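Here the complex is missing one protein chain, while the rest keep their positions.
The first chain written gets the first letter, and so on, giving A and B; residue counts start at 1 in each chain.
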Amino acid sequence: MFRSIVMKRMFGVALLLTLLAAPARAALDPSLLAGFAGDFQGRMAAIEALGVAGGDDARRVLDALEAGRLGVIGGRAVIVDGDTVRDAASGEALDQGAGDVELVTLNNRVRRTLANARAALALTSADRAERLGAAITLGDNPNETLLPVFDRALAAETDEEIRGILARAAARIKLASPDALTRLRAVRALGESSDPAVKNLLEGLLQKRDGNWVEAHPEVRTAAKLAIDDIEGRIAIAEGVGTVFSGLSLGSILLLAALGLAITYGVMGVINMAHGELLMVGAYATFLVQGLFRSYLPAYLDWYVAAAIPVAFLSAALVGVAMERLVLRHLYGRPLESLLATWGLSLVLIQAARVIFGPQNLELANPSWMSGGAELAAGVVLPYNRIVIIGFAVFVLVLIWLMMQKTRLGMFVRAVTQNRPMAGCVGVPTARVDTLAFAIGSGVAGLGGLALSQIANVGPAMGTGYIVDAFMVVVLGGVGQLAGAVWAALGLGIFAKFLEGWAGAVIAKILVLVFIIVFIQKRPQGIFALKGRFSDS
Amino acid sequence: MRTPFTIRLIQSTPKSGWLAIAIFATLTLVCVPLAHLALPESNPLHLSAYTVSLLGKILCYMVVAVAMDLIWGYAGILSLGHGLFFALGGYAFGMYLMRQIGRDGSYGADLPDFMVFLDWKALPWYWAGSDSLLWALFLVVALPGIVAFVFGWFAFRSRIKGVYFSIITQALTYAAMLLFFRNETGFGGNNGFTDFKRIVGHDITSPEMRVTLFALSAALLIACLVLGRYLVSSRFGRVLAAIRDAESRVMFIGYNPLHYKLFIWTLSAVLCGLAGALYVPQVGIINPSEMSPANSIEIAVWVAVGGRGTLVGAVLGAGIVNLAKSFFTVTVPEYWPFFLGFLFIAVTLYLPDGVVGLWRSLRERRATAAASDAAAAPVPAPRAAASGPDPVAVSKGATA
Partner (left out) sequence: MIDLTQLDRAESAAVAQAALLANEQREQWESEATTSHLVKSGELDLSHNVILYLDDITVSFDGFRALNKLSLTIDAGELRCIIGPNGAGKTTMMDVITGKTRPDSGKAFFGQTIDLTRLTEPEIAHAGIGRKFQKPTIFERLSAFENLELAMKADKRVRRTLFASLFDEERDRIAGVLKQIRLTAEADRPAGLLSHGQKQWLEIGMLLMQEPRLLLLDEPVAGMTDDETERTAELFVSLAGKHSLMVVEHDMAFVEALGGKVTVLCEGSVLAEGDLASVQADSRVIEVYLGR
């Protein structure tokens, strides 16, 4: 409220300055202004005419009217400018006293017309936000007289969103046209849209009001039906794409969380319940890097995320190695105890974060190149940060794959995963492999935390929700199966998002759990499990 | 000759055990009620309402610990979802307590306050019969029992074991918690049930009611211990131990592990439910946070601290940890998570058999040092799974 008042004031001052700077510039046809001397009808006609005419002078007059400074002296429209009285059409100063001017009064209808006219003028503004606001105002109550304004604005407009609003408003006007052909054309043009609002508009035509069709002509109604189908199809596709996309981005986070878990679980047979807290470590590391950039390298703030990648990886890896060395190593072959001990670790880590960083959630700013999004269709925006995260997950996945397949360490890790005693017998340093694998798995979790920090809040308990989901991915994918983890993570992400859209987040969570339990009935070893005599103990 | 069942039931608990139970029963069923009801507040031996409720609460936790020990300590199945069964029992009884409020709620309506708040006009179908104590008691047993049975049937049938099973139980309780957080679920959402007024018409805050609930909890604990002792010393208990050692062998000699696991699992859940039902009127509230995974995993730590595979250990563990918790949360609340976390780690690393194991090894050491009264053989209780590998997940290892 306050802000808008201030804006108006400033706008008024600016207007005053322009008027003072160019006092003598006659452009308006005085006949346009004749209506102001008449009744409300006349005033409305004059306002509309000014709106359609456009131009700076028309705006000047309308602004004066809005400000209550437009008046009439002897049938002539004038603007009161302080003590000076100027001719409204030409802007010339007249030698008449301000006291003689009969100010033009407004009622609500006139005010509405005035708002429309001013919006029509604003459509040609250079400022996108102003044009958008104007288009929305006009779109709310389109008026036949504004049709030329719309057409003119449409011809010049390049912004998709504004174009959409304008085109819809124009079509609505045309839909009210007495000429059936005009209406038919308008309906067909609207069928090109993929906007739910247009669909609602067209559906309005197919209703009956007081026993009569809103749209009288049957052919137009048929066209409207077809157009609605088209739009619905496009909306469904767009929504589907949107859901798949958000599923993919959820899946990417799950994948980053699960990749690390799959490695540590595969190698040591231990579920690290503190794995979620390694995500948290990565996220807080990102937060710290952001803070450092803000203080010391503000010019490069946009690139703090890139700098945070090694930091998040290393800090989480360090915590992971400490866990492995101090606790897990001593619990080898006791998976259930390891579960409890790592849960204890997670309690300690969460509380430590709470003590160090405070219990509140921190919000990290996306770098500018990650904000915003690509608009797929009306209402379906693919945010850049999520696109980046999907790409990042793919990048990490490729790195892990290369490490597992092409390096000696990867070979050792695979060997220990498959048969630890045998690997030990042929000289694989299993203890070192454990530590390194744990470091890498934890580091990847840290990267997951970095990714998560870009789309969610960072807080001490942020990781707790992910451990179960990540473990489900490992279960579904099959232990030690990279490909399985990928399919499971993406599948689970997309499945969950579709269910969410259909049944809500909570029910979706429960359904996913039920699905996994049923799935394990059928394939206890996961999607990509090894079958055979090694598969059971 | 075959010994009659009742005699075997009595024999399954050793004499020292019965002595301990007798002492415990005197304390809880006689001393505590008298100390609360008969002694004036000025008397130093008087127990305050707070203390009685706290002790009653801990008794309920002890029952849960025993139930957990049956499934984890003896059958080797670590459940991280026992809080769910506890809460289900609590909610089942809580429904009855909510109906007992009658029109004394803040809206003065027939419906519980939270339903009025949600603008509901009638009770949902699943609240039918909730004003009957008998039905409530039936639900207390049936609800956790059925949930455990159905879940267990699916899980055990697909031979989900070890950490797999643990994590899935955790997911189960997590999902249930989310479900109960929803207002539409019809159990009071976030706030759960509270502001109870009475049980079978008697004021719930009266000292008599408090003492009755306390004594019931104690009796339940004693019953659990005797029953548990019988179970673990019977052939059934040996089959459980056998399943833990070599499940496939058990199958090849003709036992169906599914049925055995399912039985002990469901029984354990029902015991938790009963404990939950007694817990709710004593603490005066039940809400979905009881189902949080953290609560469930804490139960495992009680048992681990006391000593898995011994019933007395479970009881001790629940007592020790919860007294420590009461102490910490009153004096230095911010250090409780650290303490609990390090407790988790320290117990698993250094005390695999818990306090009972520590005590035993100390006694053994003393016995070997003295080397005199070696004849005093301790009660042969199955040892905890500290040394042998637990049944690992399905896909590990080889039999070939």
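Following the convention adopted for this analysis, a residue touches a chain if its C-beta (ideal position, glycine included) is under 8 Å from a C-beta of that chain, and two chains touch if they have at least 3 such contacts.
All values derive from a computational prediction rather than experimental measurement.
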Selected from B:Val239, B:Val270, B:Leu311 or B:Val355 as touching the chain missing from the view: B:Val239
Options B:Pro44, B:Gly201 or B:Gly254, residue touching the unrepresented chain: B:Gly254
Where the missing chain touches chain B, by residue: 1-3, 5, 8, 231, 234-236, 238-239, 241-242, 244-246, 248-256, 259-260, 263, 382-383, 388, 399-400
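As a convention for this text, only the chains that are shown with their structure count from here on.
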Chain centre separation (chain A, chain B; CA means) in Å: 47
Residues on chain A engaged by chain B in the complex (per definition of touch): 269-271, 327, 330-331, 333-341, 343-348, 350-352, 354-355, 419, 464, 468, 471-472, 475, 478-479, 506, 509-510, 513, 516-518, 520-521, 524-526, 529-530, 533-537
Residues of chain B touching chain A in the complex: 72, 78, 80, 151, 154-155, 157-160, 162-164, 166-168, 170-172, 174-175, 178-179, 181-182, 248, 293-294, 297, 300-301, 304, 334, 337-338, 340-345, 347-349, 352, 385-386, 389-400
